[in-house]
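Take a look at the structure set out below.
All protein chains but one are shown at their positions in the complex.
Going in written order, the chains are labelled A, B and C, and every chain counts its residues from 1.
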Amino acid sequence: MLTAKLSAIDLTLLRGERCLFEGLEFALNHGELLLLQGANGSGKTSLMRVIAGMLSLESGEILWDGEPVSRQRQSFHGALVWLAHQSGLKDDLTLVENLRFERALRPQSSVEPEQVFVRLGIARLKALPLRSLSAGQQRRVALARILLADVPLWLLDEPFTNLDRDGRRLVTQLVEEHLADGGLCVLAAHQDVEISATVKRINL
Amino acid sequence: MWNFFKQLASPPHFYRLAATIIPWLAVPGLLLIAYGAYAGLFLAPEDYQQGDAYRIIYVHVPAAYLSMMAYMFMALGGAIGLVWRMKLAHAVGAAAAPLGAAFTFLALVTGSIWGRPMWGTWWEWGDPRLTSELILLFLYFGYMALRSAIDDTAKADKASAVLALVGVVNVVVVHFSVEWWSSLHQGQTLFKKGGPGMDAEMLYPLIAMIVGFTLVFGALLARRIRTEVLHRERRTRWVREMILSPAGGR
Amino acid sequence: MNDSARTQPGIFYGLVAITRRDLLLAWKRPGDVLNPLFFFAMVCTLFPLAVGPSAEQLTFSGPGVLWVAALLATLLSLNSMFMGDHEDGSLDQVLVSSQPLPLLALGKTLAHWITSGLPLVLISPLLAMTYHMPADVVGVLMLTLLLGTICLSLLGSIGAALTVGLHRGTALLSLLILPLAMPVLLLGANTVSLAADNEMYSTGMWALGAYAVAALSLAPYATAAALRISNE
Partner (left out) sequence: MDAMTMGNYGVYVWSSFGLTFAVIILSDWRSRIHHNRIYRDIEVRIKALEERQ
């Protein structure tokens, strides 16, 4: 249990009067995918926010390398990247300007931006402000952030939203590559996901 | 020692303990106030400058003192709640705010009533203490408004604790800056400090009033904390058991 | 994930980046910067219209009016400090950054000051002249406003962080910030008045400076804590 890279012990989360989950546990290792499934409002996003350290728990602890993340918040945040519901990108700025700022939030990365743009098929949109891009294109920009971050832990909240079939296949492929590379991934989705890797499931 | 505090701070324990200590605070407090009020109104001699109007200090000074004390409770409760995640401490903060606002209001109104015969006006901006009290009242309003604007209790607790702590630093700054400001405009000070200069016959009732008011404040605060605790713990097992028990727990 | 290739950036890297981004955003949407400025100018115009154009009265009340107007204009711009970031989710990304949050909060505050406080300082001489303020007093006014708007931006960042995401944000924010801002107003306006009366005004200036230094070192921590709390 303690040897797992990312683990959770006895998580209980209350939101107002409601108890979203109680005594929840998981352990995740290199190359493994944690799939959070459940209907809308079941607490997938909340659990994601808990893992990202944004919500305080009623009880329990998230451990990274066997250490509580509350005691090493900054280095833990340096090891994760989070694709949330909202893109976290500025409509008024161009793709490059947006990602330059993202880069500054996780400055340790050594990934070359150009390659990422080509890989995601957004290289020719570089100089446009984000508001002129379609929803699917904006989603790809958000994905670029994840590749640029170059970190072991990916938190993906509904990554398939707004993407066409090619886009969905691309996400699956990226996650598989990341896991094969020894990364970890927590993925929340309301539909079924086909990813060939060691998958652990939590049904909320 | 730590365990003792932990036990004291556990909501069910405090809830029961508070019910027993409230009369022990309230009765001596009321007796002291009764003595202080009688002695202050009838036995203490007239002030040679202010005549009988000075007798307002017997309610004004305790109210002003408690308005600060309540703020201390609020800020300390917030700090303890933030650092040690003690739920009871946040309940103390939530309970102290309306009481503090009430005493600040009293200090303002009694000060202004005193000002009428002394300065010939109900409000004198030049008085540093009245001005500071007014700003303190606004701080209380801000605290209570923030609390009521956030629906989630845990979040409201933490946000208002941060505000109370920022406010504490500010209260000190307000005090000194207002002193400086009124010295520029030849402000007048409401009441000279008590102590050696004050006649013993005037001073003892004042001390009795301050101590009595503090005890009564303790009782009022304890009752409000009980209400807060009961409301916050309404879904817990101990509240259920207490209410279903034949003795009840009002 | 090759650790050897990673270089440790300086601690001000994130601060500079967030300031630069906010300035860029302000550049692309100049209205957000100009509106508080127009507001400042208009409040300063209202006053002579209300009390009459007598030069003596305007000279007397000029410092106070300019300072109150500056305070209100700053307040007006505070609400949007974290609102945009909260709405598009970039605040979440800032909160999970590997950079220290107090410094990022300071970066946002710095950008706010450059886009709201500094322009107020720069146009204040124009308005001060309409109040018949002598040149040397204008200098004092600008210096107090310079220090004062820094204090207000820092204080305001705490309030904006506490109220981000709340529905009744604007009115609540004023209720929280105004009592905190009163000492700044009092020190600033009275220092200018003293200078106008040819009296010693250094006490107030030093006090404002001390306030600014204290706020600069404490407020970012409070803002960071408040941001984490409001984003739960």
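FYI, a contact is a pair of C-beta atoms (placed from the backbone, for glycine too) under 8 Å apart; a residue touches a chain by one contact, two chains touch by 3 or more.
Because the structure is predicted, anything quoted here is derived from the model rather than measured.
**Q** One chain isn't displayed here. Which of the visible ones does it touch?
**A** So, spelled out: the chain left out of view touches B.
**Q** I'm checking contacts with the chain that's been left out. Which of B:Val59, B:Ala96 or B:Ile150 qualifies?
**A** Considering all chains, including the one not shown, the answer is B:Val59.
**Q** Can you say which of B:Thr110, B:Thr131 or B:Thr153 touches the chain missing from this structure?
**A** Final answer for the missing-chain contact: B:Thr110.
**Q** With the full complex in mind, choose from B:Leu137, B:Val178 or B:Leu220 the residue touching the hidden chain.
**A** Here the residue in touch with the unshown chain is B:Leu220.
**Q** Across the whole complex, list the residues on chain B that are touched by the chain not included here.
**A** 37, 41-42, 46, 51-53, 55-56, 58-60, 63, 98-99, 102, 105-106, 109-110, 113-114, 116-117, 216, 220, 223-224, 226-227, 230-231, 234, 239-240, 243-244, 249-250
To be clear about the criterion, only the chains that are shown with their structure count from here on.
**Q** What chain lies closest to the overall centre, CA atoms only?
**A** C
**Q** When the C-alpha atoms of chain B and chain C are each averaged to a single point, how far apart are the two points in Å?
**A** 33
**Q** Please work out the Cα centroid separation of chain A and chain C, and write it as a whole number of Å.
**A** The answer is 35 Å.
**Q** Compute the distance, rounded to whole Å, between the mean C-alpha positions of chain A and chain B.
**A** From the centre of chain A to the centre of chain B is 48 Å.
**Q** Please set out, as single numbers or ranges, the residues of chain A touching at least two other chains.
**A** 56
**Q** Can you tell me which residues of chain B touch two or more of the remaining chains?
**A** Those would be 152, 154.
**Q** Quick one: in the complex, what on chain B touches chain C?
**A** Residue positions touching the partner: 82, 135, 138-139, 141-142, 145-146, 149-150, 152, 154-155, 158-159, 162-163, 165-167, 169-170, 173-174, 176-178, 180-181, 184.
**Q** Would you pull the chain B residues touching chain A in the complex into a rising list?
**A** 151-154, 235
**Q** Give every residue of chain C touching chain B within the complex, in rising order.
**A** Chain C residues touching chain B: 155, 158, 162-163, 166-168, 172, 175-176, 178-180, 182-183, 186-187, 190, 194, 203-204, 207, 211, 214, 218, 222, 225-226, 229-230, 232.
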